[in-house]
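Comments concern the structure below.
Removed from the display is one protein chain of the complex; every other protein chain stays in position.
Chain naming follows the written order as A and B, and within any one chain the residues start at number 1.
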Amino acid sequence: MKISVDELAKLINGTIEGPEGRFVEKFAPIEEADDSSLSFVANMKYGHYLYTTQAAAVLVPRDFVLEKPVHPVLIRVDDVRTTLSALLEKFSQVENRKTGVEQPSYISSTARVGKDVYIGAFAYIGDNAVIGDNAMIYPQSYIGDDVRVGDGTIIYAGVKIYSGTEIGKSCILHSGCVLGSDGFGFAPQEDGSYRKIPQTGKVIVQDHVEIGANTTIDRATIKATIIENGVKLDNLIQVAHNVEIGKNTAIAAQAGISGSTKIGSNVAIGGQAGIVGHITIADGSQIGAQSGISKTISEKDQKWFGSPAIEYKNAVKAQIIFKKLPELYNRIQVLEKALKKLDVSQDNE
Amino acid sequence: MKISVDELAKLINGTIEGPEGRFVEKFAPIEEADDSSLSFVANMKYGHYLYTTQAAAVLVPRDFVLEKPVHPVLIRVDDVRTTLSALLEKFSQVENRKTGVEQPSYISSTARVGKDVYIGAFAYIGDNAVIGDNAMIYPQSYIGDDVRVGDGTIIYAGVKIYSGTEIGKSCILHSGCVLGSDGFGFAPQEDGSYRKIPQTGKVIVQDHVEIGANTTIDRATIKATIIENGVKLDNLIQVAHNVEIGKNTAIAAQAGISGSTKIGSNVAIGGQAGIVGHITIADGSQIGAQSGISKTISEKDQKWFGSPAIEYKNAVKAQIIFKKLPELYNRIQVLEKALKKLDVSQDNE
Partner (left out) sequence: MKISVDELAKLINGTIEGPEGRFVEKFAPIEEADDSSLSFVANMKYGHYLYTTQAAAVLVPRDFVLEKPVHPVLIRVDDVRTTLSALLEKFSQVENRKTGVEQPSYISSTARVGKDVYIGAFAYIGDNAVIGDNAMIYPQSYIGDDVRVGDGTIIYAGVKIYSGTEIGKSCILHSGCVLGSDGFGFAPQEDGSYRKIPQTGKVIVQDHVEIGANTTIDRATIKATIIENGVKLDNLIQVAHNVEIGKNTAIAAQAGISGSTKIGSNVAIGGQAGIVGHITIADGSQIGAQSGISKTISEKDQKWFGSPAIEYKNAVKAQIIFKKLPELYNRIQVLEKALKKLDVSQDNE
């Protein structure tokens, strides 16, 4: 990639501001960019880097207000992240598209495999499994019996998909994620031991879902654990049996959703957050990192924080006071002594 | 499965209450059941669904008190979960039992493999490993040198078992779990670097243990990390080196047990809870989700909650007040002002 800033701006429908005649050759984060770099400011928190960067050009939001002169040419666009996404897709070769079947691999004679697929060495395709057109199954992946994988879905190396799981179109499953393992269901017995409750349901993943590395999604006890269209799951997330996650919900790494909970659409859940079982989270809820949600959230589009979580603003206020607890404790003691003295002096009157 | 509710009730020693002549054809969760479904209420929190469900019949506890008429036939049983477990085992075909050795697989010439086992393609059985009768080793699993796997144990696809690990009978190991990786032990050096302390011990898993997907259990420094009979571990749990977990203890997803800690029997640990190293947790302890246990628990059968955890009831009370901290802070300020005024007015007397 070597392109003039003018040409680039036309390509992405951007408005140029700054010196003419520059070229960019590569992408770079703004704090590391040099004078052949195209960079970007998507989050205004990092806007201050504009005043020190040596980048040749920087993508900024259309309404960005410049406070003083800068080195880079500004390219104003409607949506920085989306523009960046389009440019990276266009100019970077993310991963070579592979096709063909490497050997040795194991494909059951009853499996149906679509056109133009890639099946890597040591991949396993079970009985009656169905692999859609243009799907990519990387090496050492396990596609159990009766699993369906939709068109164009990418399954990276070492993904494990238990029997009966259904995966939609254009999904991306990262290495080490496990779909369809048994839900954690046991009946306590009188002698203190547990009897396993067979987990006879399945996992359904709809279209355009991305699932991070080493994330686990358990099969339902009876029906299905469901991940709806457009859901984005980061790494090392736990999704327990019977959970349902609504469309376009995004969940950050190491969060956990307990059994039978229903998460709405367009919910955002922070890293390491935990959600108890058998509750409902309203559409558009935003849940802070490390939060613990112990009750149903019925109001849509609210922010929650803390463990147990409360409304975000209240949580922040309470945490500020929390730091002052030792001081508050002393102030209460001072009050008590003072009052006692007063009380005594009153009694003496 | 299509069976009359009468016949079903006899089979499970249940008492019928409601209209005669109904049939059930499938299991369903109570909130989704239709008039050919058998459903169940194991937890009274969900008892209210009884009054709206269209299920043909519902398993309820023997002593359940009905508050008003319902659509389903009630089948009263001693233990709903255990009955459900038995019925699901009987009527659902959870997973086809497989036998035989798929090719290509790798079985060392010095390994001993029992009768009627399943060994999936791309599974690896190391030198001197011993696989018990009726064991199932799914594809792409790794059974290191000198590992022992007991009779009837199921090892799902992609489990990794380091050399020397011992696994008992009738265990279930889910995909991606790792047993016997090195404990996290290092000697800090003067130059700030770390020198690895070789981890020369092993992992011992006794009988009837279930280990969730992507859970990790490290080998001991010198002797053994031990998981006793009947322990149930959910997904993504960390069990560090030298830990011992007592029989019939159940641990929910993403919890972590630090090195050399000894967990008693029949302990229940909630999701994302963390337990520091070198402590002991008494039998029957119940530890809430996201709790942090920093000290030995000596009293049996107590409930703990919070980070750092305190007695459950106290934690709940303290958390209620926590939310009121900004209000309390104001009330203290009001008190201080009032007292100052009083004090001043007294001085003026």
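Keep this in mind: a contact is a pair of C-beta atoms (placed from the backbone, for glycine too) under 8 Å apart; a residue touches a chain by one contact, two chains touch by 3 or more.
Quick caveat: nothing in here was measured; it's all calculated off a predicted structure.
Q: With the missing chain put back, one of B:E17, B:E89 or B:D145 would touch it. Which one?
A: Of these options, the touching residue for the absent chain is B:D145.
Q: Hey, which of A:S36, A:Q286, A:Q302 or A:Q319 is the one touching the hidden chain?
A: If we include the chain that is not displayed, A:Q319 is the one touching it.
Q: Residue by residue, what part of chain B touches the chain that was omitted?
A: Chain B touches the chain not shown through residues 104, 106, 122, 124, 140, 142, 144-145, 158, 160, 162-163, 176, 178, 181-182, 184, 186-189, 192-200, 214, 216, 218, 221-223, 236, 238, 240, 242, 254, 256, 258, 260, 272, 274, 276, 278, 292, 307-308, 310, 314, 317-318, 320-322, 324, 328, 331-332, 335, 338-339, 342, 345.
Q: Considering the whole complex rather than only what is displayed, give the residues of chain A touching the chain that is not shown.
A: Here the touching residues of chain A are 27-29, 32, 45-46, 79, 81-82, 84-85, 88-89, 92-96, 102, 104, 120-122, 138-140, 156-158, 172, 174-176, 208, 210, 212-214, 230, 232, 234-236, 247-248, 250, 252-254, 265-266, 271-272, 289-290, 307, 319, 322-326, 328-329, 332, 335-336, 339, 342-343, 346.
Going forward, only the chains that are shown with their structure count from here on.
Q: What whole-number Å value describes the gap between the mean CA coordinates of chain A and chain B?
A: 25
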